[in-house]
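Below: the structure, in structure tokens.
Every protein chain except one is present and positioned as in the full complex.
For chain A:
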Amino acid sequence: MKDWPDTFDLAVVGGGNAALCAAITAAEAGASVLILEGAPVPYRGGNSRHTRNFRCMHKQPMFPLTGSYDEDEYLDDLMLVTKGRTDEGLARLAIRSSEECLPWMQAHGVRFQPSLSGTLSLSRTNAFFLGGGKALVNAYYNTAADLGIKIAYEAQVRHVHREADRITHLEVEIAGHPVTVKARAFVLASGGFQADLDWLARAWGPAARNFLIRGTPYNRGVVLRDMLDQGAESVGDPTQCHAVAIDGRAPKYDGGIVTRLDCVPFSIVLNRDGDRFYDEGEDVWPKRYAIWGRLVAAQPDQVGYALIDAKSIDLFMPSVFPPVKSDTIEGLAVQMGLDPQATRRTVDTFNAACRPGPFHSTTLDGLRTEGLNVPKTNWARPLDTAPFYGYQLRPGVTFTYLGLKVDARAQVHSAEGPIQNLWAAGEIMAGSILGQGYLAGFGMTIGTVFGRIAGKEAATHVA
């Protein structure tokens, strides 16, 4: 901190993709920039660490994307998942700008690769980072360092000090020491609040304490709360979070991609009482995995149990922990903490409702049960081939929807109008565009597009 100027042109709160895009853009326009990253070096990058691709509009094939993906198709995909809960103007801005982001990302050190195995369905729409999100974060930090951007780690911003329509300074705790950071412009890119279980519990109910947080433990929403308390305009449902069903043995925080389970379509899923509660074969997994977090969250104790037999164990991506295994259904039930009689009854009822027919693991095969209250409408095969396998499922929170409302210049507003020197980018404002659901790779698009806009606007403001 000794070589810091008294006042920076721009202070960026956060150290993930959006923060880095803003900082790099502003520094290249000539601004002196400080990045305040709340995490220590090994955990820098927020949830960007866990990402792996960037959804990108493109008119013709451009490495690593195949075919074309135009604005309307992209918007349709977004409308489908958000059920219309989006700001179409901002959404179109993000989509249109994504195309020029791809070469920009490459010019700033990000490397891409053809889509990963198991994700061929995304090769046209999503550009995969070589090495994943942490490699992207590393590349941006190196670029930032080369540009002379100052980076403070373990820098927890406690308060954003506002006077009338301007921000004057930040109260920060850097590695435990209080520091006042003065700057002429500010970009907030410090993510959502999903790692604050108390906040989640207030919004969702006490059940939220049983949720696992898939990403960084550092997104506690301190800055978001502070801004909302100061009357910043908000957007997005404050009670909702995006959650998927993940391996119940995952770490409480930061389990990331490996904790996902793709076994549901080939399983029967029981609740704590040994009953099935939803059609496991409703649609192909990429279209259904996002609803299972919510489904499991609604069950007693927020837990589910996926049971599979030997016929189906190799039909999905490997799990991070080996499944529980037994030669009998009862044995499996006991090992998983389920009542063996109830489990046996549910399996027998399910097996009796299965009908013969062709099974196709990769397409909707229409192999459905008959006569069940909770049917399974595809891939319904009896669990009859030992050994039997089981996975415990828990809701894993990916992100929260509540955020700061921004305009097309990424500027933050209060009830009295725009705050003159404050912009926001990334998850903290993503609710402006993503009101509900999720579209793979779109978080990184929002972060990159609005990070660059915020950086450009802030640099222009101080020039």
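Things to note:
One rule holds for everything that comes next: a residue touches a chain if its C-beta (ideal position, glycine included) is under 8 Å from a C-beta of that chain, and two chains touch if they have at least 3 such contacts; residues count from 1.
Operating definition for what follows: contacts and distances are computed from a predicted model.
The subunit not displayed here is recorded in UniProt as "Tricarballylate utilization 4Fe-4S protein TcuB", chosen from "ATP-binding cassette domain-containing protein", "Amidohydrolase", "Tricarballylate utilization 4Fe-4S protein TcuB" or "Sugar ABC transporter permease".
Considering the whole complex, the residue from A:3, A:229 or A:314 that touches the absent chain is A:314. Checked against the full complex, the one of A:28, A:165, A:237 or A:262 touching the unshown chain is A:262.
Only one of A:154, A:254, A:280 or A:309 touches the chain withheld from this view, namely A:254.
Residue in contact with the omitted chain (choice from A:29, A:62, A:79 or A:130): A:130. Note on the undisplayed chain: of the listed residues A:113, A:168, A:240 or A:414, the one touching it is A:113. Looking at chain A, the residues touching the absent chain are 42-43, 49-50, 52, 111, 113-114, 116-120, 128-135, 138, 141-142, 251, 254, 256-258, 260, 262, 285-286, 314-320, 322, 361-362.
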